[in-house]
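The complex appears here without one of its protein chains, the remainder shown in place.
== chain A ==
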């Protein structure tokens, strides 16, 4: 089966690839392996990602992790649109962690974002090669629909459509142009004859595709733009969904651990006897920077860990603390030697202009933890020279590579079983998950499968946090307009690159001062746009007030009439009733941020609780992501992003003392609860038809500055250091 079947590579023919790179590089073998793992005789396999069974069922092997964004459902809609079927006919399975399921669309999409259109002209075979070589099976950067959906899956489906039409035309002895693919049939209208896709799929899949398949335009159609219910939800309301935490295997043991409290520290000593004396504890394993207790269940393992008094070094970071980090960042900025400068226009000259008013403000944001609801729980089973690992992480292929390295095995010897996951928000990128290495090493020393669970405390104290960073914004205001804007910001490496600036300002300059601590700089939902959104949009508000102008009008006059940004802002102001009276003790704030190809404006209505904490009752959000594939899901993503942002802005903060994280659980790292969340979050989409943007992250950045701006409107107090807590209290 599989191997002999004629298959086309993602987007172009295996043959074309073979001509350029030779068989190995062309991916023929990766594709054949992928299809042998998924396609059964009688079925038609297309570009690895799709197969059509004789009963017309279409299976989509998604290289994306769906941890609740609903991307599998939306991807099914995109495929259904191409194939002219009902989305309910598409079964979505997690693509196996095999090179044939590497995802070139991500490389193409982010490549084009970073390096321009040249990426678009790269041959598909080269992108496919790059995806397998990296390997690339990532979920992140709000890319599941705009890149994976549009560039990987829609093309695979378009290729399948083309081949199905060709096969049908041949069988019905009519021209391809006379065949219509709809309702699961390839039909010839004039003669009334038709064929089911399931009866021609196997033969169609063996045809040669000679040109790049062209997906349909990305706009609302029969399947795109609808909101079919998500398939994963029933299993999430009756307890049957199996998360990484829930994996059960015969003879499995459960482990938990204590890691060096200071990141970078090592385990220097531990007496394992007290743990071994606990009923149900079976093993104590020393790792480089942690001690692990393996037991019959989580409770004995946890009791075992608690019985230990391990000693750890501090890796030379014992002097770090959060106020010290801010002070060091200030010194670095004052030394005025930026590591990277990007600019347009002459900011220095504009700031010197005697006729201009110069305004400056400093902002600070703390480390933030993702705090996904499911703490890390991975299971591994080592049997001789093979390894099985059950992991819910944001890149299964990369997980396989890292697990193989930890086990000292070739990648082919490792099977990754991808589980669903309880949230991620950027925390589950394999490169930042030391638990892969830990669980593989532990399982390699045990005769049983071992599930390693991080307690919430370990999880909270060993995050890959949103960076603690600070920024000084300086602007020249002249004739009521911004003549120049400079942003000096101090933080670690950029994990995403910089973020766009939406306003029309003649001169802008961004200067990055690199400052590293012992922490991993983690991507946190919306990444750099998170803190950039906060300080840029807070500062816009400050400038509006300095110019004596309404914050909405002031923003608006720095946007081009008729632009997407202007439309989004206007619509948000209109829907929120900007300027209309509000009950006493309430005020509005507005903010506009563009990131991941999507433009979002939010208006927050806020007051203060008795304890001085902000209380947000209503948020209005207007979103232009080009085309909304599944509006009900997209709404949930925007709402969830807003609530998460408000939670971080109001009270979340990870601090370091003596190099170690101070907070330990939800008692001192409070997450917004239902009673504190807005009761109304009105989300409106503008279907501009512009190139598709992301939806998981762009809802996050405007919420914090909109809230801070509302508090200023209410109390006259400007919050320049997050979290807000009771800073706005009179």
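In this text, a residue touches a chain if its C-beta (ideal position, glycine included) is under 8 Å from a C-beta of that chain, and two chains touch if they have at least 3 such contacts; residues count from 1.
Simple rule for what comes next: contacts and distances are computed from a predicted model.
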Hidden subunit of the complex - UniProt protein name among "ABC transporter related protein", "NitT/TauT family transport system permease protein", "(2Fe-2S)-binding protein" or "Cysteine desulfurase": "(2Fe-2S)-binding protein"
Touch with the omitted chain, as defined above, among A:37, A:203 or A:372: A:372
Listed residues A:280, A:318 or A:345, member touching the removed chain: A:280
Full-complex contact with the absent chain, from A:119, A:243, A:448 or A:501: A:243
Chain not shown: contacting residue from A:190, A:335, A:355 or A:674: A:674
Touch residues of chain A, complete complex, unshown partner: 67-70, 229-230, 232-243, 245-246, 248, 254, 279-280, 297-300, 371-375, 420-425, 453, 455-456, 632-633, 636, 639-644, 647, 665-667, 671-675, 677-681
